[in-house]
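Step one of this worksheet: look at the structure below.
In this view, the complex is presented without one of its protein chains, the others remaining in place.
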Amino acid sequence: MADVITFGEAMVRLYPPDFKRLEQTESLNLSVGGAEWNVAVDLARLNVGSSWVSVLPDNPLGRLIRNKTREHGVDTSKIVFKKDGRVGLYFVEFGSSPRASKVYYDRGNSAISCMDLNDIDWDEVFEGAKWFHTTGITPALSENCAKVTEIAIKKAKEKGLTVSYDLNYRSKLWSPEDAKKTTERFIEYVDFCLGNEEDAEKVLGIKVEKAKRGDFAEIDKEMYKEIINEMVKKYKFKYVGVSLRESISVLRNRWSGLLYADGNFYLSKSYEIEIVDRLGGGDSFTAGLIYSFINKKDYQSAIEFAVAFSALKQTIPTDVNWVTYQEVEDLIKKGGARIKR
Amino acid sequence: MADVITFGEAMVRLYPPDFKRLEQTESLNLSVGGAEWNVAVDLARLNVGSSWVSVLPDNPLGRLIRNKTREHGVDTSKIVFKKDGRVGLYFVEFGSSPRASKVYYDRGNSAISCMDLNDIDWDEVFEGAKWFHTTGITPALSENCAKVTEIAIKKAKEKGLTVSYDLNYRSKLWSPEDAKKTTERFIEYVDFCLGNEEDAEKVLGIKVEKAKRGDFAEIDKEMYKEIINEMVKKYKFKYVGVSLRESISVLRNRWSGLLYADGNFYLSKSYEIEIVDRLGGGDSFTAGLIYSFINKKDYQSAIEFAVAFSALKQTIPTDVNWVTYQEVEDLIKKGGARIKR
Amino acid sequence: MADVITFGEAMVRLYPPDFKRLEQTESLNLSVGGAEWNVAVDLARLNVGSSWVSVLPDNPLGRLIRNKTREHGVDTSKIVFKKDGRVGLYFVEFGSSPRASKVYYDRGNSAISCMDLNDIDWDEVFEGAKWFHTTGITPALSENCAKVTEIAIKKAKEKGLTVSYDLNYRSKLWSPEDAKKTTERFIEYVDFCLGNEEDAEKVLGIKVEKAKRGDFAEIDKEMYKEIINEMVKKYKFKYVGVSLRESISVLRNRWSGLLYADGNFYLSKSYEIEIVDRLGGGDSFTAGLIYSFINKKDYQSAIEFAVAFSALKQTIPTDVNWVTYQEVEDLIKKGGARIKR
Amino acid sequence: MADVITFGEAMVRLYPPDFKRLEQTESLNLSVGGAEWNVAVDLARLNVGSSWVSVLPDNPLGRLIRNKTREHGVDTSKIVFKKDGRVGLYFVEFGSSPRASKVYYDRGNSAISCMDLNDIDWDEVFEGAKWFHTTGITPALSENCAKVTEIAIKKAKEKGLTVSYDLNYRSKLWSPEDAKKTTERFIEYVDFCLGNEEDAEKVLGIKVEKAKRGDFAEIDKEMYKEIINEMVKKYKFKYVGVSLRESISVLRNRWSGLLYADGNFYLSKSYEIEIVDRLGGGDSFTAGLIYSFINKKDYQSAIEFAVAFSALKQTIPTDVNWVTYQEVEDLIKKGGARIKR
Amino acid sequence: MADVITFGEAMVRLYPPDFKRLEQTESLNLSVGGAEWNVAVDLARLNVGSSWVSVLPDNPLGRLIRNKTREHGVDTSKIVFKKDGRVGLYFVEFGSSPRASKVYYDRGNSAISCMDLNDIDWDEVFEGAKWFHTTGITPALSENCAKVTEIAIKKAKEKGLTVSYDLNYRSKLWSPEDAKKTTERFIEYVDFCLGNEEDAEKVLGIKVEKAKRGDFAEIDKEMYKEIINEMVKKYKFKYVGVSLRESISVLRNRWSGLLYADGNFYLSKSYEIEIVDRLGGGDSFTAGLIYSFINKKDYQSAIEFAVAFSALKQTIPTDVNWVTYQEVEDLIKKGGARIKR
Partner (left out) sequence: MADVITFGEAMVRLYPPDFKRLEQTESLNLSVGGAEWNVAVDLARLNVGSSWVSVLPDNPLGRLIRNKTREHGVDTSKIVFKKDGRVGLYFVEFGSSPRASKVYYDRGNSAISCMDLNDIDWDEVFEGAKWFHTTGITPALSENCAKVTEIAIKKAKEKGLTVSYDLNYRSKLWSPEDAKKTTERFIEYVDFCLGNEEDAEKVLGIKVEKAKRGDFAEIDKEMYKEIINEMVKKYKFKYVGVSLRESISVLRNRWSGLLYADGNFYLSKSYEIEIVDRLGGGDSFTAGLIYSFINKKDYQSAIEFAVAFSALKQTIPTDVNWVTYQEVEDLIKKGGARIKR
């Protein structure tokens, strides 16, 4: 039985090798990713029982996503397979300074965005679970997805699960107005909110004076605290997590995190990352926090673990955090750039 | 100025290497293909001025298709670029006996299928052209595509172009009933019809007694003549072309062709093909015929050329027939399996 | 809960691309395989609940094998992880006539061959299961493996499971004398025996007059029946399955199967296979039979299914049979070398 | 009709993957490049009508270069195809500090270096064109190439085209003495001169006191101004463009540019580049300037555009600048190392 | 000290993967080959001491060829390195029926073709050697190469070495007239002549009535005997070896050999080959004969060995015969298409 349930879309990721652009490539690497899928997979890598709930078409790509989910030990028994429909795709072009990386989505009309309201029996899904996680991408996929998100969050809350929600604003999917209106249907049921200052503004309408997150600028932690204070005041979140990325360049980032819990702030140490693949970094941060909460780490240890875990993710290709718990602990305790033999 | 205009959809083709199945692959090769695109490209390879008319989104994959079209020397000035929309995709799994190859389409909502009725100015497109070619896939994409196909065929006829049409029945796109009803709106304007016995039955409703095309059976040429006679009787085609494939196995095929022209039948010699990639073989056959007609080859030479040209195609990866005119002539005249130094 | 339990070693398979020999390669493809693992995985692909029991070291390759097992939906909860030890490897060189393919093993001192007698709690493993399968490779790995095999088979029998056993003689692992002596410790508990005439001779000491299986010769089915009769007489097997491979050439094989059940023989139809990767073909045959028995197909249907299923396997890279049940049914019913769209 | 004509050699580029050295590689990537070809292609990517004039052999590599030229929309109707001859090749080894990248040329006896004086009808080529561009590589290829360069430049000037010329000194092709003597036959017809301090010294004999361009040193812009002043004084150039590269390390460069126009200097902002492939960077700079002049950008905007455009080039594999105009504008206006979704 | 000396050119071979044509490829595989190099390498693989004599430029590709020669254990101390010059290249396109494979040479002006007459000290080279081998390609490279070939053959004869010579007519390098005239300067010193009916006609002017070697026709052994009889009559060869290839298709060949020795003919058994890479097959045949003569096999065993050895070559990528002596013996004795474990 899974402790953590995540709900959302996973897509097939297609990306050219060796910094090539899509227009010039003759081959694509293939992997799987999606905000909530990433969280479920990263939790399973940390030996947390997780189950990913979604809708997939019964075709090779749908089965491929199911298989890769199982590969990591995530429960797939709650996935709904549909005879027809398509799998969403996203294309990634990796850049280097001054060319930023780019993601192109081709996710319209995916099986999950065409889901029916009663495809999923949430009572059954939540049976025995402790935690429910989803993100702002899911309700943005379609009105039915928004409704199911609402149903799921309320049901989770009702059944006593901790509910975490990553605001994850996606401008390709909806406007700030739509995001705000929809999110307000269920945000009050959220215990643990994740997001950054852009999400806070676009999805929650929270904007503080100095909220200007420059790309290369040093991050202003006070600004983040201010925003979080606003969020907590307005929506009564028990916990808020924010990952802090400073982009020294496209391939060199500084990475840390801030956790608000029970009225206090906990700031992690910072890592300089030589970026290999930053996609999934934020989801690993979330998974690291959920892991820590489920395993009752203290708050400072929780944010340290989440940041170290998600820093490692960004040195590994694909959305998945292919590390072991021990490796995270080793990084926190020993660090070190020397080769390990 | 292009002599030949083709109209239809081109898609990005994605296929795993080395006989892998989609479910197991971690990379995909990428190329471009589509029935009418293939014909335009193959004609350009034979130095026939050709122009491919279509609708593409202005994104990397749309530009990639445009670029690859230009790569072969096909005119791309008549392509309509739309700000939004997606490019259709198809996935190919190559098989070997007893596993047949498989094609999976993900072409719904492609830019061309969402085209507007007046996106293309056919008067301008046909200016100075001699030949118009499209296939039964185009009208099957959407009602608007069907309407535009009808408009284009009638306009081409009106302007004195030779109109060729490959029946190309695709069961994933429409039913025989819909195919028949739509096709009858313009089939009378077609001069040169291409297709096989299945197309004839599904699209034109023509079925002769003995029409049973077994996979491994020797092909019954008389049956084909009978079908063609019915087609000509009913629709007054001046020319009919049929490629004849006998599948000894998945990787070994026997390939020949039959041309009906001005009341007579012309049967080509037959080639045994060691299949590398059979996709685009039929379109090369069509291109070989159009080439021959435009260059006024006699009918027997025309079918011999079309068959040799399209046999070579099937030994080359991707939908494109990467040969030269000289190589086709050499095959027809000298053949030979010896290495050429 | 799994219906079928298999027990044995899985190794990492390393093989050069493109018919290269090991001495000349600069890269290796990596997959996973092993006789009993293959059976568990192929059953899971057919939606039979299966569990693979084995011993693995807790290192990246050990985890990789565990992950790939999960990828197919096989239960991995009964795998025993050891802190130390190594994963067995095998290297494959693919050949073409007249060069046969070659397998090189580097499996000495693998974690499973160093297992302890009480690593596995067979009572727990067999809880709720219907079928137990292992092969002659497992007892050949080490004396402890032989003892555990004996324990497991007896326990399975005692608990009412059907026991199948593939003789699978491996000359690199033991001598015929050792094989015979060890096998006789538990062969009487086997219900369903699989193997060929070489296995019968080397492992069971059964040799009939005409038993000479030439490589390119037509297979003598009467000879097989005679051997099976001897096997049944001596060891009281209820069922015997033999796959019949005729090697027209290295890359073209003819493939059929023979099933003995309840006193009768059932011979399947024969497929000509264009070989892509024959490894795992025999295991797919076994999986096809177990599937059929569990799903109560009649004997003729069982052997037809097993042969069609395992023929498809040999057209797909790696040991795994990446097909769906529907594709097997389609092959049996329709066959056909034409491309499927 | 093309606005810009470029004349010169394009070669097939062969380069090992993954920082391998040629001696150790078992595969080579293949693309196309050449100073004047790069400029034509980069202009076409910016939607400037360009035509590349050259001589190619009618063999697969000659056709490949022609095809890739067309792929980008460059006019290829002015390429002269010869029955015999070879295509020039260059091999690239990518390095990292402290190993610099290396280029090895195998371009002797290429088709263009064996060209005839009247292979190209310059009157026809320049019909309707506005701009002619070539570089110091072309006259260095052979005496006939030098003569044709002279003919072309004079004809272009006579017909009122703007003539741009990149000094591009190549020590492998000729000595400073030969370069100087040959260049003086036509340099007075050049309107727009491109080059660096080494070119100025070797090709034009201009050397200022402090001209020492250290690799890791900060660039001395005053020195460049002094050189340009000398160049302008001596040869009456209307415009001079210099790209300024500071090599922090092999994989990290600082990149800016200096434009002299109508008596004034315009210095661009500087970009730190995480180098993926610096080849073609200088040609993109030239193309960016030509684009800006043809589109009548003001001088400061022109140098900003050229520098941003050519900075992006260096983050992309191959000589070609696979970006869009919009992406250059976005970089200039917004910059940013964040992923674009 | 080497027993066998071979003299000639080795080139870098570049070939697209997966049956691609050069015009469409984005990568090339790289290996080394050349008629005399192949023989030296294949002999070294059979543990015959061999030395390859040639001229190479001191650049990465020249060193790469030297390295690969050493890799197989061939002595490279007699290679002459020149400061300048280029390495010859050849491009291979692999075909399948009805498209034959194609080789394109780019070997003009290679270092060896520009060699000086006294670059090689043949007295030193032949010190202690037993056998000298070269082919008709070497004298065709340049007049100096022809002269050196003549010098070397005469010197070898004078020093008592057995001289073998493969006629190897290459129409791209010279005309039959030139070939004949040059060859006659030294052919009388040859002990062992290798070649086929085309070589005999073009190089030696020997043409028998029925000499028509059709591609798919069964080979007429009598015709070969007649040609050999003519060759022996005219040039007093002690031995003549001919490999006999029947091309069932591009990818399926039948392969055997005919040896004339001391007045008698010895015909080998025939192998059906599933062709992976036929280049170097003839050279392996020659190496197999030289091996057999040096190791004093009887004539029938010699031709059997040479044919089996060279049949295996054609199942392996690159010009090199990556087999062991034991594998050849196994093929001759046991054959078999079954996998070897």
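To keep things simple, chains are lettered A, B, C, D and E as they appear, and every chain counts its residues starting from 1.
Going forward, a contact is a pair of C-beta atoms (placed from the backbone, for glycine too) under 8 Å apart; a residue touches a chain by one contact, two chains touch by 3 or more.
Treat the numbers as computed from the prediction; the structure is a model and nothing was measured.
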Contact set of the excluded chain (shown chains only): A, C, D, E
Full-complex contact with the absent chain, from C:28, C:80 or C:267: C:28
Contact residue for the chain not shown (choose from D:24, D:77 or D:175): D:24
Residue touching the undisplayed chain, where the options are D:151, D:250, D:267 or D:332: D:250
Interface with the unshown chain - residue positions in subunit C: 14, 21-23, 25-31, 59-61, 63-64, 67, 86, 89, 91, 93, 104, 106, 108-109
Residues of subunit D in contact with the chain not shown: 18-21, 23-24, 95-103, 105, 170-172, 215-216, 247-251, 253, 278-279
Subunit A residues touching the omitted chain (full complex): 17, 271-276, 308, 311-312, 315-318, 320, 322-323, 327, 331, 335-341
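Simple rule for what comes next: only the chains that are shown with their structure count from here on.
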Subunit C to subunit D, fewest steps along touching chains: 2
Averaged-CA centre spacing for the pair subunit D and subunit B, given as whole angstrom: 41
Multi-chain contact residues (two or more partners), subunit B: 21, 23, 67
Chain contact topology (line, ring, star, complete or other): other
